[in-house]
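Every protein chain except one is present and positioned as in the full complex.
Presenting chain A:
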Amino acid sequence: MTDNVQSVGLPDERPPANTVGPIAWLRSNLFNSWYNAILTILVLALLVSAIPPFVGWLLVNAHGFDSNSTVCRQDAGGACWGFIGEKLRFIMFGMFPWDEQWRPLLTIGIFIALLVASCDRRFWKPWFGLVWAAGLTLVAILMWGGVFGLTYVENTLWGGLPLTIILSVIGLAVAFPVSILLALGRRSDMPAVKVLCVTYIELIRGVPLISLLFMASVMLPLFLPNGVSVDKLLRAQIAFIMFAAAYMAEAIRGGLQAIPKGQYEAADGLGLSYWQKMRKIILPQALAIAIPPLVNTFISFFKDTSLVIIIGLYDLLGTAKAALSDPSWRGFYREAYLFIGVIYWIFCFSMSKYSQKLERDLNRGHRR
């Protein structure tokens, strides 16, 4: 009878040797079947054939930042970083007056500092809005000038990275609250509000961003009375805000739909008003759920700012293209696009990484 009862616990044993360690890892992950083995070998062969030439072009045979185009053209085996060396300030700041380019540089610094600080949830307080307002005022003073002894710089001369950042950060910051209202409106019980929001969202989503930008830059002035003109940059900014708001509204609606009916009922049952219920109960949960699609919109929107080139604004991509039109540097497009590609990538990858962290933080402790 006592055979069925284990009176003393069994000792812990080590797992069998062939199931742990690097060999086992290789076996289970790369060579666990004959077709995976073939795939592994093929991929390895591809990497071996592709990486050395690329590294050779990128670094080994490349000409340094101080090289000039004549040298590069004679020995074309590697990248010519002299292009970046010479055109760096033009690509970064566009046609901003040369001696004043510390101003857009400082602008970039201010934006990055504000964005990094905003990532910390301890700063998600109403007073931080004032910090942003102060930062943006400073940016406006720096970019436009005309006060405190700074020379006035027309915004048609703005370009490069500051322009990309201004368009996307201000665009997203204004579009976000608008998109929340649109998403709530789309789910509203009031027919008029609902129809208005649905029409707006579907209209904007139904046309390409380029046509919106054209509309803002070409058509809008036709509708305005004589003598009234809206700044070109502002028109592009408004077009971006309208576009981003429609897309973000749909991402947020997805989050709203994921909130169980019981949450609404519990909030109603406690006597909360509609706005209290949304602000305290529904939106905090819906926005947390909507983070992945929202960040997706943020990222594609950040890159879409490069479309402003078609209405004659020179963002980062625009200045790189303009730099390539210099006769002595014609043809060095690989260096140019790789360089700005890396800049875009750093911004987009940071957003993606941060959103993953935020998702983890917001979900910690309260999984349903």
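Observations on the structure shown:
Note that in this section contacts are C-beta pairs under 8 Å (C-beta built on N, C-alpha and C of every residue); 3 or more make two chains touch, one makes a residue touch a chain; residues count from 1.
Please note the rule applied: contacts and distances are computed from a predicted model.
Matching "Iron-sulfur cluster assembly scaffold protein IscU", "3-oxoacid CoA-transferase subunit B", "Carbamoyl phosphate synthase small chain" or "Amino acid ABC transporter ATP-binding protein" against the UniProt entry of the left-out chain gives the name "Amino acid ABC transporter ATP-binding protein". When the whole complex is considered, the residue among A:9, A:22, A:262 or A:327 that touches the unshown chain is A:262.
Contact with the chain that does not appear here is found for just one residue of A:26, A:270, A:310 or A:346, A:270. Here the missing chain is touched by one residue of A:205, A:280 or A:334, and it is A:280.
For chain A, the list of residues touching the undisplayed chain reads 260, 262-263, 265-273, 276, 280-281, 284-285, 288, 362, 365-368.
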